[in-house]
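Take this structure first; my questions come after.
With one protein chain withheld, the remaining protein chains of the complex are depicted in position.
Naming follows writing order (A and B), and every chain is counted from residue 1.
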Amino acid sequence: MGYGDVEMIDANGIRKDGRKAGDVRPISIELGVVPVADGSCRMRWGTNDVIAAIYGPMEAHPRKIQRQDRAVLDVRYNMAPFSTSDRIRPGFNRRSREISKVTAEALESVVMLELYPRSKIRVEIEIICAEAGTRCVGLTAASVALAHAGIPMTDLVVSVASGKINDVVVCDLNKAEDNYGEADLPMGVLPNTGELVFLQMDGDLSPEEFQEAWDYNMNAAMVIHEYCVEALKTGRYPQ
Amino acid sequence: MSIPLVPQLLRSHLRELADNDQRLDSRAQFEGRDVEIEVGILANAEGSARVRMGDTIVLAGVKFQTMTPYPDRPNEGGLMCMAEVRPVSGRQHEAGPPSAESIELSRVVDRGIRESGCIDTSDLCIIPGEKAWQVILDLFAVSDDGNLFDAFALAGITALRNAIIPQEKFELGEDRPLVVSKTPIMCSYQRVGGRFIFDANGREELGGDERIHITLGDNNHVHSLQKGLKGAFTAAEFEELMEEARKKGDELRNMVHALEGVN
Partner (left out) sequence: MKGVLVARLDNMTEKKNAAGPQDKQRVTRLVAPGEDLGDLEGHELGHGVIAIDGRIRATKNGRMNVNGNIVSIEPRRTAYVPRPGDLVIGYVEGCTNNIWFVDIGAPFNAILPMSLGPSKADFGGTRSVIDIGEAILCRVQEVEETHSSVVTMKGMGLRKIRSGAVENIDPHLLGRLIGKQGKALRQLKEESECRVIVGDNGRLWIDGDFNGTLEVRNRLRSLTAEAKAVTLGGVA
């Protein structure tokens, strides 16, 4: 991989930002950050800062997108121009399109769409500040915002990624680690059943490393789920 | 932007309120909503601000790029101002290419800042004729409950006044603050129920008529004006608005100055 000379994790298994291999970055969640929306959530995760807002259910138009038997989720993942180190030009973007699609499909697995035929529910995910793992933050924030909007759903979706640096598998890569990362495995987990609704991977992992990354994600998802539930019950996490 | 229905009852009620010198949220005619400004909130922007006025919330972020100076101005850099009203900020805002409304918004805010001369473009020159800084101010609406104009202008100038030119990142020496010598402030007025009011909220905008945007710089110099939407106003009305804008402008300018050095 050619990055072996950059020391990202020390002999005691402590990462540059002080975390152990299985730890996630600090997370805070706040509800109602878009007062005009039907539901909203701001999730700060490391230096990621993401806003998710929900509008609807409303009549789906144009009519050709209507489904007679269920609602459609209109998910838009977007990175604000100032969210990254190099400015992003607004407009069409293949990466955003793909993430929007897989996010929509992950959420469709939990939202009880059949209750709202011919409707659409708008899910707006705006990355205000990006570090690494924005798709995971976006998906998790969107599921919390949907719950906040009172949209019926069978579970939340909690998403987190693990990866590999210096041949060591670690959970929730930050920006510096992501730059030197040798693999990335983002997953979207249903915390109450342990099922997966979102899965991507790129890089190079041995079967053992893959299992380790998988287990880190599963454990981290359970921890993050508790934060989300706390936020839904009290309006924010931490208090 | 889908065009929302204007309930006739709202218009007649706004008229009744105006006749009794009242507003929907009990404000006085020229009273703004409480303003909250936060600076330095975006880790990846070289300058940033968040402005909240009631349920209207906007962000501004400043980024720097290098550019080739225009041939007729070889010693000057540039300023670009872009406002985006994405669908996150309201039910009525739909996805798609920028609407005429958001382009107007962007250009009116841009003119106010540019024409005030608050940024000395010759200070942005790196190598004459070859390389200069381009300052890009991106304005982003989080929640639209009316009067995005003033919120954008306020967030924009605050972000610029707290911006750092990232010279180290481009290997051009040490980082230095962007020099912003003036503080242009926009005040917007809309005719609601027959009279002009300051800082219309979403429902007042919905049931209102023409609006006037006034940008005043230091020493009350006028830098940009814009009249929008259908309607006609008199010289006497405009005179009164200018007077109000001068008062309000000083108040907001002091607020921006008080934040300096916080970042």
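Everything that follows uses one rule, which is that a residue touches a chain if its C-beta (ideal position, glycine included) is under 8 Å from a C-beta of that chain, and two chains touch if they have at least 3 such contacts.
Note that this is a predicted model, so its numbers are computed, not measured.
Peer 1: From the list A:A21, A:V168, A:M218 or A:L232, which touches the chain that is not on show?
Peer 2: Going through A:A21, A:V168, A:M218 or A:L232 one by one, A:L232 is the residue touching the chain not shown.
Peer 1: For the full complex, which residue in A:T154, A:N179 or A:S206 touches the chain that was left out?
Peer 2: A:T154
Peer 1: Could you please point out the chain B residues that touch the chain left off the display?
Peer 2: Chain B touches the missing chain through residues 5-10, 12-13, 16, 20, 22, 24-26.
Peer 1: Counting contacts across the full complex, list the positions on chain A that touch the omitted chain.
Peer 2: 31-32, 38-39, 56-59, 68, 110, 112, 116-119, 147-150, 152-156, 190-192, 228-229, 232-236, 239
Keep in mind that, in the parts below, only the chains that are shown with their structure count from here on.
Peer 1: Go ahead and note the Å separation of the Cα centroids belonging to chain A and chain B.
Peer 2: Each chain reduced to its C-alpha mean, chain A and chain B end up 32 Å apart.
Peer 1: Sort out for me which residues of chain B touch chain A in the complex.
Peer 2: Listed in rising order, the residues are 42-45, 48, 55, 57, 59, 61-63, 65, 82, 84, 86-91, 95, 136, 138, 140, 142-145, 169, 202.
Peer 1: Of all residues in chain A, which touch chain B in the complex?
Peer 2: Spelled out, the residues of chain A in touch with chain B are 33-37, 47, 49, 51, 53, 55, 58, 76, 78, 80-85, 87, 90, 122, 124, 126, 128-131.
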